[in-house]
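Since the structure comes first, as structure tokens, the remarks are kept for the end.
The other protein chains are all here in position, but one chain of the complex has been omitted.
Going in written order, the chains are labelled A and B, and every chain counts its residues from 1.
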Amino acid sequence: MRVNFTVNGRQQEADDVWEGESLLYVLRERMGLPGSKNACEQGECGSCTVRLDGVPVCACLVAAGQVEGREVTTVEGLADYAKHRESAHPGGGCASGTCGTSLQDAQQWKAQGTDSQTGEGTTLSPIQQAFIDAGAVQCGFCTPGLLIAADEMLERNPQPTDADIREALSGNLCRCTGYEKILDAVRLAAARQDRQGLQEGAV
Amino acid sequence: MGSTRTTGVPTKLTQGSKTKGGIGESTLRPDGTLKVTGEFAYSSDMWHEDMLWGQTLRSTVAHAEIVSIDVSKALAMDGVYAVMTYDDLPAEMKNYGLEIQDTPVLAHGKVRHHGEPVALVAADHPETARRAAAKIVVEYKELPLITDEASATAPDAVLVHEGRTDSHMSHVPHPNIVHRQPIIRGNAAEAAKKADVIVKGEYTFGMQDQAFLGPESGLAVPAEDGGVDLYVATQWLHSDLEQIAPVLGLPEEKVRMTLSGVGGAFGGREDISMQIHACLLALRTGKPVKIVYNRFESFFGHVHRHPAKLTYEHGATKDGKLTHMKCRIVLDGGAYASASPAVVGNASSLSVGPYVIDDVEIEAIALYTNNPPCGAMRGFGAVQACFAYEAQMDKLAAKLGMDPVELRQLNAMEQGTLLPTGQVVDSPAPVAEILRRVKSRPLPPERQWESSEGADVRQLPGGLSNTTHGEGVVRGVGYAVGIKNVGFSEGFDDYSTAKVRMEVINGEPVATVHTAMAEVGQGGVTVHAQIARTELGVNQVTIHPADTQVGSAGSSSASRQTYVTGGAVKNSCELVREKVLEIGRRKFGSYHPAWATAELLLEGGKVVTDGGEVLADLVDVLEDESVEIEAEWRHRPTEPFDLKTGQGNGHVQYSFAAHRAVVEVDTELGLVKVIELAVAQDVGKALNPLSVLGQIQGGTTQGLGVAVMEEIIVDPKTAKVKNPSFTDYLIPTILDTPTIPVDVLELADEHAPYGLRGIGEAPTLSSTPAVLAAIRNATGLELNKTPVRPEHLTGT
Partner (left out) sequence: MDFLRPASWEEALAAKAEHPTAVPIAGGTDVMVEINFDHRRPEYLLDLNRVVELREWEVGEETVRLGASVPYTQIMEELRTELPGLALASHTVASPQIRNRGGVGGNLGTASPAGDAHPALLAAGCEVEVESVRGSRLIPIDDFYTGVKRNALAEDELIRAVHIKKADGPQQYSKVGTRNAMVIAVCAFGIALHPETRTVRTGIGSAAPTPIRAKVAEEFLNAALDEGGFWESKKIITPSIAKQFAELASGAANPIDDVRGTASYRRHAVGIMARRTLGWTWESYRGKGRSIEGVA
């Protein structure tokens, strides 16, 4: 079957999709977007977390046919997504989860490459930067899903308690870090967001 | 981070400069940006035009003769390019294995465990491949099962492997025993007479899975020269290569391996999984073949941690001095040897723990059974022993009426202590100190779940499942400490290779570091760049992708990579530096006497004297020359253990960690919430403090997992795995994982590069027994098995 949907603000079409394929498979194998990870394929690890019409879901449990006409945001589009949110609602969140990329912006969307192994020159969202800075990335396989989940939580709850962070990320397994640095990263992103909000409020 | 230095041998740089981004700094991962943007290419992300998908058909029974295999229906399917069985293997060599080549690439006449690979399919879509595999008809005739020591060594026991010819066969008491290592020192029976108290215990350690998140996967691309290019996630490229090439019937140079992104490893990627299968299918079809296991298959795709039964006896005088120890450790190696012999060596030689006991009688064996094959996992034999000897310490303390930490400190080994193998511990062993540190830390506040709005269930046992609002909840505190060897032991030639190049690019000196080290998440790539900066005084370091175009780096296991490949990078950098200085002397020596007389360093892109005087810019020294050196580096040699007495200088270095666990147990429902897991660990020298914390906290959490939830359950009647999924094999979530405060000691080991100590495994050892001790403290139960289940805590 054929499936049309929007990924990271760009209209995409997949052909010859087997009816049992998941959104995860289509993203990874048909659209060249392998950032969402295939760790369990049973909704028990969160590594494939993407936003479907703004809502975090496990892409492995969405049938490809179910995304027809809908909007998907993956880790590859997270920086862009965060940038648009910031310009639409500076310093604030977007509780509705619908503030994705406008059609006009989507038409101007371009994939951004990296220019070296260290990815210098890449624009990152605050949560992505915080994960690097706090040492929350080891093998990195859980990272894309955690980033999507954490970013969405901070959008809803900009000043989370530790228990809030733990609850929001309880669907994302990490086997390397023991989660301490992941908590640090989310706290760091929240604090930076807070500081930025204060500064903008003061202007 | 609560990192503190302590007295002892201060860590000093053996060489090197103060260039920014060098060792000792928490520089950030070079792969960090790619990993947070989703662009880092893991082995399951590989893609090639026209590629096929490989699928493995696995045995549905644990032990059976294969009567027949009919692949005709599978081959007849549209979209199927190849189906392969044992009969299609191209070379004389049809087996592989880390030490003993006992593992068939595809089952030959017989399957020995549930999930053993029987046939392969390549097709144009994974679903086509799955459907085709399902159409392969295999007729099995089931054989009696060997599932434990009793059935393995029974007089009429079926042999799991007929006609063994491996090196261990001559000294094992039964062919269903892979390896046996006794260690006898002093006279335990005689020493026991001096004991005022004796405690005995039998302990059971469950089968743990590495549960790395990135499943086994990779892509094999057939090459024009008849060889194959393999992109794969592994822990040791060259070991894979040695096993892959012979069964493909190819010389090693025609199998070119490149490390792809590795989604965690923890020992589970030491053995071959899909590597050979993908290559076989690619060579057969002439097309690139990708294989990606799903989580279900992953549970069958790699070896697990050996489950173990451990019997211990300790004696002590009434003032708490240990008199003797006897133990017997039975490890279930499953159907194939994998790393079992080395695991036996570790379990036996470290079975005494970090304690001084002169009179010991130790025996460790690994069995061949029809259970899932077991091999390497973080902690490697030392984990199981630590669980048992630490339980014994608490029992002994209780019987003596002593504080359990004091008892441990009283008997703690230190530098100069003789191990049961007769080897002297010749570097700092701050066992008593790390115990003191975790004990002196303030306890977390009680009843943290209470809030103005009611009980916050997220802070209680049961968590979001809302099982208690404080009812039945009892706090417990427990301690444990462990010892882990670092690096490969028992006479193994443990070396690594580093190729380092220095040149000027765009007007700036740049170092390129090329090793075959598998970056599995631990941060070796970060540390290599730091070492190069420190030794070569450059800012820009390029880490070349790991492949087999450079010499072996050894495995990313045994807490050894920073020591051994880090050591190799340091060594090659030093050799490059000497060459660079030679060039400098040749060009500029006549301008300044210091070129001949002073100690020279490379620092901040310049050649400087140890007094800080700048002699030249590296750019001017090198101009358009490049200096490149590839060199092997090895740590001090070790010796095998004597097969009868276990004596021998078998280890090169040790790593020590201590934990204090604070738990809250819902004693009525038998549910546990770990509140805090405090760690103190000696790391020798923290090359990258942030990464050190990440290793310690991650290792601690894997230890927590096997304390309260992680176990592969094998049905004893069928030897089949009952829970091969993340629904029923549970690993800790962020709500199960407590705060993990870490106290880092840096007592240099003068034998090791920069004084560093391997760190990855030690925290996995003591975490489990500390949690168990805390649960015992809360419940008063004996608890001789891990993981602890609600049934054990409720007597149901």
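Note that in this section a residue touches a chain if its C-beta (ideal position, glycine included) is under 8 Å from a C-beta of that chain, and two chains touch if they have at least 3 such contacts.
Predicted model only: the values in this text are computed from it and were never measured.
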Candidate in contact with the missing chain, chosen from B:V627, B:L735 or B:A774: B:L735
Among A:V7, A:M31 or A:C58, the residue in touch with the chain that has been omitted: A:C58
Options B:T60, B:S151, B:N187 or B:N723, residue touching the unrepresented chain: B:N723
On subunit A, residues whose C-beta touches the chain left out of the figure: 1, 18-20, 22, 41-44, 46, 49, 55-58, 60-63, 65-66, 68, 149, 163, 167-168, 170-172
Residue ranges of subunit B at the interface with the undisplayed chain: 130, 134, 294, 296, 451, 453-458, 461-469, 471-472, 668-671, 673, 708-709, 713, 722-723, 725, 727-728, 730, 732-736, 789-791, 794, 796
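The rule is short, and it goes like this: only the chains that are shown with their structure count from here on.
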Subunit A and subunit B: spacing of chain centres that average the CA atoms, whole Å: 31
Subunit B residues touching subunit A - in the complex, by the definition given at the top: 26, 28-42, 44-45, 47, 125, 127, 210-215, 261-266, 292, 294-295, 456, 458-459, 463-464, 520-523, 542-543, 690-691, 693-694, 697-702, 725-727, 731, 733-735, 737, 739-740
Touching residues on subunit A, where the partner in the complex is subunit B: 18, 20-21, 28-29, 32-42, 44-45, 47, 74-76, 78-79, 114, 117-120, 122, 124, 128-129, 131-133, 135, 137-144, 147, 163, 165-167, 169-183
